[in-house]
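Removed from the display is one protein chain of the complex; every other protein chain stays in position.
For reference, chains read A, B and C in written order, and residue numbers begin at 1 within each chain.
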Amino acid sequence: MGVDLSVEVGRIRMKNPVTVGSGTFGFGREMADFYDLSQLGAITVKGTSLEPWQGNDYPRTVETPSGMLNAIGLQNDGIDSLINEKMPFLRQYDVPVIVNVVGHSLEEYIEVASRLDKVEGIAGLEINVSCPNVKEGCMVFGTTPQGTAEVVRGVRAATGLTLITKLSPNVTDIVSIAQAAVDAGSDALSLINTLMGTAIDPWARKFRLANVTGGLSGPAVKPVALRMVYEVARSVDVPVIGMGGIMTAGDAIEFIVAGASAIAVGTANFVNPMAAVEIIDGIEEYLTKMGFASVDDIVGTVS
Amino acid sequence: MGVDLSVEVGRIRMKNPVTVGSGTFGFGREMADFYDLSQLGAITVKGTSLEPWQGNDYPRTVETPSGMLNAIGLQNDGIDSLINEKMPFLRQYDVPVIVNVVGHSLEEYIEVASRLDKVEGIAGLEINVSCPNVKEGCMVFGTTPQGTAEVVRGVRAATGLTLITKLSPNVTDIVSIAQAAVDAGSDALSLINTLMGTAIDPWARKFRLANVTGGLSGPAVKPVALRMVYEVARSVDVPVIGMGGIMTAGDAIEFIVAGASAIAVGTANFVNPMAAVEIIDGIEEYLTKMGFASVDDIVGTVS
Amino acid sequence: MPKIPYSMKGIYDCELIEQSEVSEGVWLARLMGPQIARSVTAGQFVNVQVSKCTDPLLRRPFSVHAAYPDEGAFSLLYVVIGRGTRLFQRICAGEKISVVGPLGTGFDLGDQPHTEHIVVAGGCGAAPLHFLCDALCEKWGCEHITVLAGGRSKEAVLCEDEFRSHGVDIEVATDDASYGYGGFVTGLLSEVIGQRKGNESNIRIYSCGPHAMMREVARICHESKVANCQVSLENNMACGIGVCTGCVQKIKAPHTQQGWEYKRVCKDGPVFNAEDVIWE
Partner (left out) sequence: MPKIPYSMKGIYDCELIEQSEVSEGVWLARLMGPQIARSVTAGQFVNVQVSKCTDPLLRRPFSVHAAYPDEGAFSLLYVVIGRGTRLFQRICAGEKISVVGPLGTGFDLGDQPHTEHIVVAGGCGAAPLHFLCDALCEKWGCEHITVLAGGRSKEAVLCEDEFRSHGVDIEVATDDASYGYGGFVTGLLSEVIGQRKGNESNIRIYSCGPHAMMREVARICHESKVANCQVSLENNMACGIGVCTGCVQKIKAPHTQQGWEYKRVCKDGPVFNAEDVIWE
């Protein structure tokens, strides 16, 4: 009778394996016009820093074949606004909130983490050491095992919340970085963040993004994301949240059987604001049709 | 009167900046049914090894959003067949031939290079240290500056031909690898090879490629390729051959203004066998319309 | 049927009921979408899926050109300029299209009777302003409205007949002087404001068109101290619903350190007070 969609990521109990990609869902308010946010397995909010960040100059986005580049530069109102304005709104919903944490320095990561530690409604922190669009901090940490471990260790000491480390795909060996994050105390991993790319207007001979480079997301990156999720999931023994180009339930299943315990819907929210809930329904339908009792039954079963 | 399309890559004089991606053009014979191969700036033939390689099991290709994965595994008839059967055919055309060289070991690379050194019609060697689809050699070299330098140095000593090192995009810092290749004696660089990815059939829960992973190519990878070409071209002072998702003359111009002295048409040959010649015409048209006298006038002029 | 006052923002499969070329390369699409037709306000837009494949991936934003709440229909007026609009144009009447809307913050029609409303349209900026005239006429009566419509040439001036049939005053400017006032529509605007010397504080201006045009409109309004000037801006949009912060515009914000902040064109706009915009 009915399939069990629930999964656990660290101590976060998700009623289904679907969350959203940080930065593709704001802080939930705008999406609440489209559906009841309690339907989601978890909500991962936009990257949040200690002070407000104004982000990069525009143009900030450009469409590419089956994908898009963004160079938002982590515009956000800072942690005070998160705590005082965004969280009260999100607490209206019965859904765990994961906060994506960014910083220019190790100290900033730690300070944000410790201030979020006891905020009601926050279930976990996603440490973003993989954003390609800011000059200092961030991806600089995420491209080496040492840098990643340093941030994770610092944040780990500052919070009891479930820690998820978000990995950059712009690396030679993602498995060694994943392993370093786990060894340093990460309860789970999420991947992939965007691939660094650019686009040029050939007639104007100008970059299409004010920031020159940006992060590639959407269906175009799915094969790369899926490969990395597969490699990482079989090498570490913590849950993996898979993302990168997921548009449909079929895409989500690909990530789950590749080893992801949960998945995130990112760019798809832009194309179809109902994507996440349609994917939840589609996963349930798939499990029912295929005669599986739960999501856990298929995690990592690809052959 | 008329624009100057010619470019130089090392000592290879190309009548226009368009060559083809190794492995997407065979050894030219099949393409000769579609147009006169002498129209091309150069022909880069399939990866060639000392002994014949049978390649990977099938399925070997799968379509992905705006791209494809391949895991051919460098099936080729070996160097003897290249010298005795393929080169006589190619010598009928007035076009420089670049041979893509692969090996399981440093010794194999060197042996292939030294045997090709004096073969008539061969203008250059493209050292493939970036193929993601064979277990030994190849990409193992290409993911570190040291490994790359080792192969380039070895091959450099064995041949007087123009050496082009083909770089892998599956790395954290492509510039350091590019620099190592140049320091070791590479006359030029070509990039990008394919991005490692995979695809799964969610219903069968099986990988779609017999080899599990494959190399992603096509328009999907263009933003990543363009970013890397830009980064590399501004950091090294040898010519760069840019490739990755080029389908149209507009795409080619993007690579050229990003810093590529020449470009290669790869996957586009599959979709439109006339792509390369249409792109040559399109580049000429662009230069004429924009009032530039030569290709060199626009190389690296993006701002 | 009365307009439904609350937002009916959603994602709808709308049947295309008309697709016609109103001028070279300019198309009018009419779609069935009762929720949108009955709740959209002037200056709001919709986000249209032009392809069912992943390339092109993103939706395309278009301002609503007219709403027919009784029929449950609305129309878009669009110029074919690239791949997305070309695909849009190929969709035939009878087919269904996925539309997200209504989106954004539209025009503020003011709350003072006896105000003079001047509407400044450039090229396909006419689309939202056509809807605006409908709304202004309904609220304040058409006699208080003047439309200034500009274009490169006579053919590029859109919706002239439609504006006229509303019963609003309309004056046309063409860059090539092929029709009406010879020169930019902003030149015409200066003249028109000049004619109303002393009455500027009673004038409200609404504008949509090329960026440079709106910047000039803003400058003129600022200098002549009209009561209010609103502009409808554009920017590359990824989501259109306010979640990606991709479509931002620098907007004055005295409370911040640098004096401005990035606001989202898709959510906080597309309509902004011209005085608040940092023009670049």
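Convention: a residue touches a chain if its C-beta (ideal position, glycine included) is under 8 Å from a C-beta of that chain, and two chains touch if they have at least 3 such contacts.
Since we're looking at a predicted model, the values are computed, not measured.
Chemist: Pick out which of A:P65, A:P96, A:P202 or A:G242 touches the chain that's been left out of the picture.
Modeler: A:P65
Chemist: Considering the whole complex, which of B:T19, B:T44, B:S66 or B:S168 touches the chain not shown?
Modeler: That would be B:S66, which touches the missing chain.
Chemist: Touching the hidden chain in the complete assembly: which of B:P169, B:G218 or B:G259 does that?
Modeler: Candidates B:P169, B:G218 or B:G259; residue touching the omitted chain: B:G218.
Chemist: Quick one: which of B:V140, B:A157, B:M274 or B:A293 touches the chain that's been left out?
Modeler: That would be B:M274, which touches the missing chain.
Chemist: Considering the whole complex rather than only what is displayed, give the residues of subunit A touching the chain that is not shown.
Modeler: Those residues of subunit A that touch the unshown chain are 65-66, 219.
Chemist: In the full complex, which bits of subunit C touch the chain not displayed? Write them out.
Modeler: 51, 53-56, 83
Chemist: If the hidden chain were put back, which residues of subunit B would touch it?
Modeler: Subunit B touches the chain not shown through residues 23-26, 30-31, 33-34, 46, 54-55, 58-63, 65-68, 70, 72, 75, 218-220, 247, 267, 269-274.
Just so we're on the same page, only the chains that are shown with their structure count from here on.
Chemist: Imagine subunit C is absent, with all remaining chains left in place, and give the connected groups that result.
Modeler: Subunit C out, touching clusters collapse to one piece.
Chemist: Based on the averaged CA atom positions, which chain is farthest from subunit C?
Modeler: Centroid comparison gives B as the farthest chain from subunit C.
Chemist: Of all the chains shown, whose C-alpha centre falls nearest the centre of every protein C-alpha atom combined?
Modeler: Nearest to the common C-alpha centre lies chain A.
Chemist: In whole angstrom, how far does the Cα centroid of subunit A sit from the Cα centroid of subunit C?
Modeler: Spacing between the chain centres: roughly 36 Å.
Chemist: Go ahead and note the Å separation of the Cα centroids belonging to subunit B and subunit C.
Modeler: 48
Chemist: Among the residues of subunit A, which are close enough to touch at least two other chains?
Modeler: 65-67, 218-220
Chemist: Enumerate the residues of subunit C that touch no fewer than two other chains.
Modeler: In subunit C, 54-55 touch at least two other chains.
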